[in-house]
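Of the protein chains in this complex, one is absent; all others appear in place.
Letters A and B mark the chains as written, and numbering starts fresh at 1 in each.
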Amino acid sequence: MELKNAVAGSLLATCMFSLSTQAATELEVSSWKGAGAEVANFPLIIERFEEKYPDIKVKLNYMARNDMVTSIPARMQAGNPPDVVMVDAEFILHWGGNGQLMPLNDQAYVERVQPHLKRFLGLGDDIYYSMLQVSGMGVYVNDDLFRQAGVESYPNTIDELVGACKAFNDKGIQPLLMAANNGGWTPYVYFLAMALADSDTPNPTRIDDFVSGEKKFADDQAMKNAFEGFRAMINADCFDPMVSAGTDPWSVALTTFQSGRVAMLPQGMWNITPFSNDQLPENFSLHPFPVINGSKPVVMDYNGPGWAIPKDSGQVEAAKKWIDFWMTDENLKEYLTADTSITTLQGGTSGVPSLAAPYEDARTAGQVVTFPVGSIPADLGAEMPHDITSFMLDPDQDYNAILARWDKLVEKELN
Amino acid sequence: MDGITIKSKVESVDSSSNSKLASIFCMRNIKQGSMIFLMSAVTLILLSPVIYMVFMSFRSRREIMMEPLALPTKFHFSNYLNVIADMNYLGTVMNTVGVTVVTIILVSILSSLAAYPLARLRSKVSSLVYVFFLLGMVIPPFAALTPLYLFIRDLGLLDTYAALVIVYTVGHLPLGVFFYTSFMKAIPKELEEAATLDGASPLKIYWYVIFPMLKPITGTLAIFITLGVWNDVVNPLLFITTNEKLTIMPAVLRFLGTYSVDPTKLFPAAVLASLPLLVVFFALSKQIVNGMTAGAVK
Partner (left out) sequence: MKVDKRLLFLLPALFLYIAFTMFPVMKGISLSLTEYAGVGEATFVGMDNYKEIFQDQRYLQVLKNTLVYGITVVIFQNGLGLIFAAILNSIPAVRDAIRTALLVPSMLSLVIAGYVWQFLYAPMGGGLNELLVSLGLGSWQRVWLGDSSIALFSVAAVHVWMFVGYSTAIFLAGYSGISSEVKDAARVDGVSPIKSFFYIDIPLLAPAITVNITLATIGTLKSFEFPFIMTAGGPDYATMTLGLRIFQLIFSEFKYGSAAALSVVMILLVALITVAQNSYLRSREDKI
């Protein structure tokens, strides 16, 4: 009986579904932004799109990023993918690399993207997606705690940071939280910021030399210095390694910083909006990372997600319209403001508020490195955070062994 | 059952002298009282995280951050209203209930039918088949998603409830066979033998003699299936693409952002997700618990 109902129900639903598709082309968009925790102004942009193209109806299929890993490959493999998918560097590497994404080289939007970002839009000569945003990682600062501890200026280098940590500790304030639960994300990011910035204007393609085997991790002084940087921070009690290892960067770390329990938190730019909405901490700002290899602090770009078209997409023309529509400043800026991030368009409008001015200034001055997801082999990307967390918990170990292990992983990948 | 136990205890005590009886009763009361106190305390401790979750769900972000342990000062029902609106609550609950009920019916019929020969026939074949079914409980999730998807697509069942019903039904068959086989072994054969002499066919015997006796174990199985369907995320996201057809857990988990978790959304969504289960559970607790306990062990 119930089965009959269920079947009848689904039949009915199918009928209604086909009725509505007669009126319009239905564009199925799979995305991990646009609803739930991250609405990001999607309703407004979709409304505008449907107004401009009345014959296209957008069906937003929202799911968490992790869930896309289960559902999208199965659908691609079955030749039945969504018409548009949200992808990031990792998905480009695996799906694009296996011929599942449609090359978009001849699309008009490509010319509108900032030139230095173009090499991140695909693999080799193929362009696979429209990067919607550059987000980034820096250090959130609780301005009131800085004032309390009498730390006047933001530290540019690890040496200066060590000094600041002393001031904080003297006042009984926990200086920094290197939230490492759930895979060691923060130490990984901080390590890369120090290690990739080998000078005050780091070479943006530096990581590629290691991945191609041209340079060895074990021979690189900047990499070794980054480990020394960790040692210096730990010796100065800048953060408690164990507390950090037990703090989840995506949930608990945020509440810990917001409640004023720690003066500095390395985190992503996307937290500006929730922090501002809560007005917690009351006064905060976003800064670049203090460095070990130079004298000027750096920020870390995080190349954001964007739209791609699976090769078996059923609505290629509508999908292309969708991508082009997003990659115009008037629409994109609505998204960027809601998601507080930097535009990828030439002359485009970013959505970053003034409290991130120190961050933006550093970025404009070229003190920037890029988070290397998608440009390093997956197992290296999985091992590095573990190794760095392990070093953080036991800083007396020999980091040369760790670096040599990374070289081995690269070698394995090259063979 | 309790009545009988108590009565027999009283009777056995009755046989001894009266003064002894009084002292035993007194001692037993004190002992019972302290045991009740102890278990109530333990239960309260074990339930405290759930209570914490409920309290948290009524507090504002600010309150949660500043004083993680405090009680709600003011009930922020807006947390709930926001989440209910965002997740199409009633719809997802109804979808989940529908899929669960159909699955329970199918699993109980199919696996009890299969368990009947497995419990009754002592042959190499039947014990091999039994082990073959049990292997299904050991298989890790994700081992077969892509082939399964291709199969469901070829049947033309993508984006239908039928896909979920099939996947859940088949997924719970091993458990059903495990439960029913061990339960049926304990049912005396005499009943069937009498029916066979009356000339009833095996199918009739199964349906009129065996199946009615399986109620308690079916209760146990129903709980396992309900929890399995209710808490599954992977299959709905794989097979269902229309938001209106989603089941409850994927609808809840969308409040976990990829790079930040909002407690004012997570906690109310968590409470809402478990609420229908808790309500059903308490309403039917007598039947369910009896069924569960009777079934699993006999």
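As a convention for this text, a residue touches a chain if its C-beta (ideal position, glycine included) is under 8 Å from a C-beta of that chain, and two chains touch if they have at least 3 such contacts.
These numbers were taken from a predicted model, which means no experiment stands behind them.
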**Message:** Given that one chain is not shown, what are the shown chains it touches?
**Reply:** A, B
**Message:** Considering the complete complex, identify which of B:83, B:164, B:225 or B:249 is in touch with the unshown chain.
**Reply:** B:249
**Request:** Kindly state which of the options A:24, A:39, A:69 or A:218 is in contact with the chain not pictured.
**Result:** A:69
**Request:** Kindly state which of the options A:256, A:331 or A:344 is in contact with the chain not pictured.
**Result:** A:256
**Message:** For a quick check of understanding: of A:156, A:225 or A:247, which residue touches the chain that isn't displayed?
**Reply:** A:247
**Asked** Contacts of chain B with the missing chain: which residues?
**Response** 1-2, 4-6, 8-9, 12, 32, 35-36, 38-40, 42-43, 46-47, 49-50, 52-53, 56, 68-69, 110-111, 113-114, 116-118, 120-121, 125-126, 129, 133-148, 151, 166-167, 169-171, 173-174, 177, 182, 201-203, 206, 227, 230-231, 233, 249, 252-253, 256, 261, 263, 266-267, 270, 273-274, 277-278, 281-282, 285-286, 289, 292-298
**Complete:** Contacts from chain A to the absent chain lie at residues 66, 69-70, 73, 76-77, 90, 94-95, 97-100, 174, 177, 180-184, 242-248, 251-252, 255-256, 259, 261-262, 378-379, 381-382, 386, 389-390, 393
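Keep in mind that, in the parts below, only the chains that are shown with their structure count from here on.
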**Item:** Distance between the centres, which are taken as Cα means, of chain B and chain A, whole angstrom
**Value:** 39
**Touching residues on chain B, where the partner in the complex is chain A** = 61-62, 64-66, 68, 86, 98-99, 101-102, 105-106, 142, 145-146, 149-150, 153, 158, 160-162, 165, 233-234, 237-238, 241-245, 250, 253-263, 265
**Prompt:** Along chain A, where are the residues that touch chain B in the complex?
**Reply:** 2-3, 5-7, 9-10, 13-14, 17, 28, 32, 35-38, 59-67, 70-71, 73-75, 77-78, 80, 82, 250-251, 254-255, 258-259, 268, 270-271, 274, 278-280
